[in-house]
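What follows is an incomplete set of chains from the complex, kept in their original frame.
The first chain written gets the first letter, and so on, giving A, B, C and D; residue counts start at 1 in each chain.
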Amino acid sequence: MTPKRKQRLILVSLMLFGCAAAVGLIITAFKQNLEHFHSPADVVAGAVSPGTRFRLGGMVVDGSVVRATDSVNVQFDLTDNRDVVTVQFDDILPDLFREGQGIVAKGQLNNDGDFVASEVLAKHDENYMPPEVAAALEKAGQMPSTAATFGSKTLVDP
Amino acid sequence: MTEGALLQANDIITWRGETCVLDGVSLNVSHGDVVQIVGPNGSGKTTLLRTLAGLALADEGEVYWQGAALHTLRAEFQNELLYLGHKPGISGVLTPEQNLAAFLQLRHAVPDQNALLEALHALGLGERLALPCRWLSAGQQRRVALARLALEPVTLWILDEPLNALDVNGVEWVVSQIETHAANGGAVVFTTHQTMPFNTVQPIRFKLSDAVLGS
Amino acid sequence: MFKWIHKFGSPPFVYGVSKAISPWIGVASLILFAWGLYMGLVKAPPDYEQGEVYRIIYVHVPAAWMSMFVYVVMAISSAIFIIWRLKLADVVAESSALIGASFTFLALVTGSIWGRPTWGTWWEWDARLTSELVLLFLYLGYMALRAAIEHPQSAARAAAILAIVGVINIPIIHFSVEWWNSLHQPATITRADGPKMHISMLIPLFIMLGAFQLYYFHHLLVKMRAGMLMRDRRARWVSERVEGGRL
Amino acid sequence: MKANTELFRVFSTVLRREMRVSFASWGEGLNPLLFFVMVVTLFPLGVGPEAKQLAAIAPGVIWVCALLAMLMSLDGLFASDHRDGTLEQWVLSGQPLSLIALAKVCSHWLRTGLPLVLMSPLLGVLMNLPAATLSTLAISLLLGTFILSLVGAIGAALTLTVKQGGVLLALLVLPLSVPVLIFGAGAVQAVAEQRSALGQLSLLAAGVMAALALAPIGIAAALRVGVASGD
């Protein structure tokens, strides 16, 4: 092998090593929690102090939504099936905000331990079907889970 | 393909804008040859030299080094090449010594410090060793670049107007370097508008006609 | 083999073929557009959750797919140009940039419009959205770089390098929704266990996709002809065509 | 073995030359650092020095400023080498251009990125960042600025012959650096919000490895094109 060839070989193997290391690190990264949000359990456990701005992710508790009559103000509970945090919000909610749906809220804790949100995001899942089909599936008990995965990774299996 | 040619250019065609600067140029350089490219200003000498060095791409035609197309053995070719263009690669913030050392170290594991100093002294830069090159006079800067002729033992020199800004002594030094190099079997391709006082070699004159007419 | 590529990669041949088929492709794409829009906006049923809003899918998804497809075409032909110095490949890449950027822009705009009612925001620095924006910047960078370098040969090669470097963004766009649990929904159609979309909604989507594809090819062929004429303006086949009035 | 030391010699030759150049013109080296410090300290002046507000925007501000400082310094990365012909000589040196490019980038990072990293904890304190975030800030900048040096050098090489290519450089480099910014600022934000930053940091580290492996090839290819177009 000529010296030039050998050099090239060394360079190429260094390159491959670099790529492999990169792939390894990416895999480590995905094992970490890359979520941008805390779960209600974190909040109840006191992981976040009041006044710190953060995102809170979870599922809207069925029947917990209370709308004010004279304003857009709304209050609801968010859960990860372990703990519950009350959220207050005074702006227009997205269309897909439903009870039982995963959402993420941005804001901070007030002194009562409630989460005051300045923004609420809802996520849509990957299913598309006509209403009749949905009704039929529901009847048959084959409806795919409507809880979009946005909050579900923080959900604890009940 | 001519047998035994060191460097060979086949039918090089280069367009710049709507002007055909090199209009089918073919050229052979063998061991011991001293080739002077001549032609008026703007006739494409610089363009040709850059193409031969593999710096500029031709639109058509191919350059061969020892029979193989340049782009197939770039590193091997470059190990045997010294190219000095209009801009000779001397950094103004470094001293002559630092500038040269960096080039030599790229080629040789241990550059010969003595030879380096000797060359700089021979070129009249002995008192300017510690001066950043931007303070040197135009001719002195050119001399720093030319010192590489004496320091890097390669086969092919491509020199674009090496005499620019040089005084009479400088010109003589370059001439003697070229003559020694050719005598040792090296090859030189160069351009200049000045007359060079060659003694032992008779340069082969290769003529380029004015590019404008070719358009 | 190589001879074969040479024949079918030679500008005069490609020019002739392109001239012959591009009108037909254009017409076909128009028909598919009309049909697809009718099927999607009128015939397809509303969604059980989103109602009528979801119909923006018939523009958003084909545009988003095409934005990625065109970039891949651009990157592959750039690689071919760099490796085999096939000039035609460069013409393909150059002709794809602008329309690719337009598709990307369309995907971003329709996505934003769709996001406001469904998610509650026009824009979020979410992985899918950000990487698609990066794609737009890559297209723009490609065009700007080409325009900025005066020496055409250098411009072509520099732009090709950029296109190849940028191709890492494509898998990031596609897998971002899985890797980062993003605001954007996961794949509905391009998934291993089959589409999660009712067939009555799916068919119009495919028709629209066909329409977008054909439109791209039509555009590509037309632009390529101009590119080939420009590049080979000194070649004999061009002067023959010009003199024969067969542009 | 022989080939190995040969490669190392090429790398260290170029690195040493570059360090000499930057010692000789020390101002160039300080440029980005000064810019960084200045801008970050200008912010309280322009925005108003409310402690809480400052802390909230601090990770973003510091990271954006670092990115800009790197971007600015990249503009001239190869300019003077191109102007005086050194680049031509490197292309023709017969040595792997990607290795030369890597050495050049490393020296660039040593004199621009590293000072930013070292200075960042101080600026974090100035901007009222919680003490717990400072080390994350420095580490994220360490990784991030190196990626920016590598990726940015591709842009700098591509815009070599573009007169005053700064805009174009920014346009080319920004898309690739936005993720770096997001993960970098995200890591600091995460610690500020009392979450773990390990995910973001390993992504940045992955970026460093990938860029180290691939960017030099891109830079070398772009430099060849730039030098070929002459002038």
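Quick note on the criterion: contacts are C-beta pairs under 8 Å (C-beta built on N, C-alpha and C of every residue); 3 or more make two chains touch, one makes a residue touch a chain.
What you see is a predicted model, and the numbers here were worked out from it, not measured in a lab.
For the complete assembly in this file, the formula in terms of the labelled chains is A x1, B x2, C x1, D x2.
By our rule, only the chains that are shown with their structure count from here on.
For the pairs A-C and C-D, the count of C-beta pairs in contact is higher at A-C. Centre-to-centre spacing of chain B and chain C amounts to 47 Å, using the average Cα coordinate of each chain.
In whole angstrom, the spacing between the mean C-alpha positions of chain A and chain B is 65. Look at where the CA atoms of chain C average out and do the same for chain D: the two points lie 33 Å apart. Chain C has residues 153 in contact with two or more other chains.
Along chain A, residues 30, 34 each make contact with two or more other chains. Note for the complex: chain B touches chain D at residues 50, 53-57, 74-79, 81, 83, 85-94, 98, 102-103, 105-107, 109, 132. In the complex of the two chains, the chain D residues touching chain C come out as 154, 158-159, 161-162, 165, 168, 171-172, 174-176, 178-179, 182, 214, 218, 221-222, 225-226, 228-230.
Residues 45-50, 53-54, 57, 117-121, 124, 179-181, 183, 185-188, 191, 196-198, 200-201 of chain C are the ones that touch chain A when the two sit in their complex.
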